[in-house]
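Excluded from the complex is one protein chain; the other protein chains are retained at their positions.
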Amino acid sequence: MTGDGTTRYGYLGPEGTFTQMALLAWSASHEGEAVPFGSVDSALDALRRSEIDAAMVPIENSVEGGVSATLDALASGDPLVVIGEVNVPITFVLAARQGVTLADVRAVGTHSHAWAQVRGWMDANLGRAAYIPTLSTAAAAAGLAEEGTEQGYDAAVCAPVAAANHGLEVLAEDIGDTAGAVTRFVLVARPGSLPERTGADKTTVMLFQRHNRAGGLLELLEQFAVRGINMTRLESRPTKSSLGSYCFSIDFEGHVLDERVGEALMGLKRVCAEVRFLGSYPREDGAQVEVAPLTSDADFAGARDWLHSLRRP
Amino acid sequence: MTGDGTTRYGYLGPEGTFTQMALLAWSASHEGEAVPFGSVDSALDALRRSEIDAAMVPIENSVEGGVSATLDALASGDPLVVIGEVNVPITFVLAARQGVTLADVRAVGTHSHAWAQVRGWMDANLGRAAYIPTLSTAAAAAGLAEEGTEQGYDAAVCAPVAAANHGLEVLAEDIGDTAGAVTRFVLVARPGSLPERTGADKTTVMLFQRHNRAGGLLELLEQFAVRGINMTRLESRPTKSSLGSYCFSIDFEGHVLDERVGEALMGLKRVCAEVRFLGSYPREDGAQVEVAPLTSDADFAGARDWLHSLRRP
Amino acid sequence: MTGDGTTRYGYLGPEGTFTQMALLAWSASHEGEAVPFGSVDSALDALRRSEIDAAMVPIENSVEGGVSATLDALASGDPLVVIGEVNVPITFVLAARQGVTLADVRAVGTHSHAWAQVRGWMDANLGRAAYIPTLSTAAAAAGLAEEGTEQGYDAAVCAPVAAANHGLEVLAEDIGDTAGAVTRFVLVARPGSLPERTGADKTTVMLFQRHNRAGGLLELLEQFAVRGINMTRLESRPTKSSLGSYCFSIDFEGHVLDERVGEALMGLKRVCAEVRFLGSYPREDGAQVEVAPLTSDADFAGARDWLHSLRRP
Partner (left out) sequence: MTGDGTTRYGYLGPEGTFTQMALLAWSASHEGEAVPFGSVDSALDALRRSEIDAAMVPIENSVEGGVSATLDALASGDPLVVIGEVNVPITFVLAARQGVTLADVRAVGTHSHAWAQVRGWMDANLGRAAYIPTLSTAAAAAGLAEEGTEQGYDAAVCAPVAAANHGLEVLAEDIGDTAGAVTRFVLVARPGSLPERTGADKTTVMLFQRHNRAGGLLELLEQFAVRGINMTRLESRPTKSSLGSYCFSIDFEGHVLDERVGEALMGLKRVCAEVRFLGSYPREDGAQVEVAPLTSDADFAGARDWLHSLRRP
């Protein structure tokens, strides 16, 4: 917390982004101040410099996949950990200044990820409109609202809240090509406290392979399988050293305090060049982990007691 | 080929992109006409409609990772196959109109992927410059060169060839944060011919898991491991149906005509919901596949002959 | 068959052994002549020399385990194959000459395997009786019945039929320590014909590992697992070259004509130093093989057709 005791939350701004919506959903139950940043990197840098207490950033989208900027920013630099997650349904509108009609639209501004998700609607309804990239969907809306400037586009693809914030008119609602699209956001903090174990937890790690290990990814996945742990996300990311050199960002069910998770992490620590622990935190949906048979804490504790009895007969 | 016998190659344009450089490298040994497209999607759509004969598109970058637009465009729609690959070293310059100096630069235009790769240099040398997204690095350069327009930025991050094409002055060379960055491009065609087996081949597939199979990715990777096949790239991509539902884009060593590859593909075909075969083609570097012991064609043929002798005693 | 058209079946004799009972069970549905042999080796040697057409020999007992003499005789020498199996419940009686009572018994003769299975009863009821080993349980009974000789024992542990054959009195019935004990016998023939596929089949192999392969037995078992094949028996046997050098005798569900079995056998052929195919034959109990999902012949045929379409686009 800052000097005055208020928690300061950074987020990928400006106001009106889906990230802000994620933070609002979180803040409904957590007091604090919201601080917009121009990029994931700048938000996480501010967090590392202790200028803020936590940062809400997107990590994966059900249509577009992993968010590289977030995955890479967490994978290097001073350690940060995820302490919570929020899933936000993604709904796009086409918004314009008052008086502009669909027939008037010659160019559309939005973030490239949003553009990728509305291409079908655009081809069907605005086939001739040019695409102008913007820094965020909210920035596209803000640009339209600015007096006396010319952005090169007459309509924006953005969140409903961004259109409302800027007094824009909605020309078309729910124009995303994939119904039910969702983006998952994570709240990131500096290490120092570990969210409590709830029984409905996830853990996130980044695994770097040793080059001289045969088997590669298979060997890593066996560390989970042999302890009955279920993965919920796997992304490969280049290590930036050379083409074909990858690391893996993985979410799995369970908490670092779970016995089976602890043993799997130790196994990974041994066989990987590096394991970056990125936090254990409650699932937003509260779904209890289905513990595979024979992998409960009691099973592990029983096995440990038995081992102790063998070692001190 | 088109009516007049000329091969028409599409590429992710405009002129001056790294994709054009990849196509030029390919064309050095292959005659044909080059046709720029505004997006990966539009190039592959034209290919599917037989308006072009092949398309050069980026598939992975050593710093930024897999190119989602390409992976997703190959994963759905009418089948297409990779018939070749080209690796292009990625070198960025900062370019501006004649007379502009580094001190004059208030805003920089470029594609968001390029921006991600020069952030370190920018922070160190142009910390206060704003970032203006553009459709491509070449478009950023082209924008600067246009007479009588105002793009909102005074310098572009682009390939050296784009700066040269547009008569721009290079303010700084080689400004990428990662030395040795490389982008891998693939030449895509409609199915119909299979590149010859060279002994230095790669095969690309997209694997969709069955939901009711325990083991998941581990089971898929075992299909490769049990035949001694080495993977060179693995990317997970959302299937777009729901958060946490993934498919896998995989490159591995060997050609579909290799026995061990054929058996692995049959195994995958059985256990996956869908296997999309995206081609077998020669590696650009010509590195011969190191066939694991006991997995040569002769080993498979010997085993098959033996099996036949058992079945017809 | 022999010259006169009669099938000659060898068996581990003499008359009255459990092996003869197995052969009688088989012969109920197969005509032929029964020829006793003094050992498994001599029966199989006669088979190899074409003096008989088939041989019934024990292969595993539910209490005593694998029958080494049979496993080893099948593992070396000219190839032989199993063409059928018979399970025989093992019931032991204590038999003596007429007039002898339990209180009179000072020493008991029987085969060492039978002795091992009645030790509990003996300790409880004849704790002071000495044990005299004999060549077979039937030989123990025969010895008692011989006029004018002294065998050094006054009672025999044998099959009920052996006691009856030799006019002995049964002092105690069903004296085996393990209720429900069963011995499995196999009918062995020279290669040349393959029993038909019934859908309720077993296959027997002997696997010899390569010394330079890491993973060892695990690698062999994966060849079954990856094709969904269920093992029903695994015995390790020394290769006789040095302590700690083993081969594996394995029964598994399915027939060599099944696609999944064929592919598994080819995989084993590649990775093993030697695979000795010891036959595919119907299960005695007629239990249909539960084909694991995605491993039916149709699944394999579909995958093969698909592979062909990829290879000849």
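Read from first to last, the chains carry the letters A, B and C; within each, the first residue is number 1.
Everything that follows uses one rule, which is that contacts are C-beta pairs under 8 Å (C-beta built on N, C-alpha and C of every residue); 3 or more make two chains touch, one makes a residue touch a chain.
Please read all numbers here as calculations on a predicted model, not as lab measurements.
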{"item": "Visible contact partners (per top-of-document touch definition) of the missing chain", "value": "A, C"}
{"item": "Touch with the omitted chain, as defined above, among C:Phe208, C:Tyr246 or C:Trp306", "value": "C:Tyr246"}
{"item": "Of C:Leu102, C:Ala124 or C:Val182, the residue in touch with the unshown chain", "value": "C:Val182"}
{"item": "Residue of C:Arg48, C:Arg97, C:Arg233 or C:Arg304 touching the missing chain in the full complex", "value": "C:Arg233"}
{"item": "Touching residues on subunit A - with respect to the absent chain", "value": "81, 191-194, 222-223, 226, 256-257, 262-263, 265-267, 269-271, 275, 277, 294-295, 299-300, 302-304, 306-307, 310-311, 313"}
{"item": "Residues belonging to subunit C that touch the chain removed from view", "value": "41, 60-66, 68-69, 87, 112, 116, 119, 131, 133-135, 178, 180-182, 184, 215-218, 221-222, 225, 231-238, 240-246"}
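What we mean here is this: only the chains that are shown with their structure count from here on.
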{"item": "Identity of the chain that, by mean CA position, is farthest from subunit B", "value": "C"}
{"item": "Distance between the centres, which are taken as Cα means, of subunit C and subunit A, whole angstrom", "value": "61"}
{"item": "Euclidean distance of C-alpha centroids - subunit A vs subunit B, Å", "value": "25"}
{"item": "Residue list for subunit A, restricted to those that touch at least two other chains", "value": "none"}
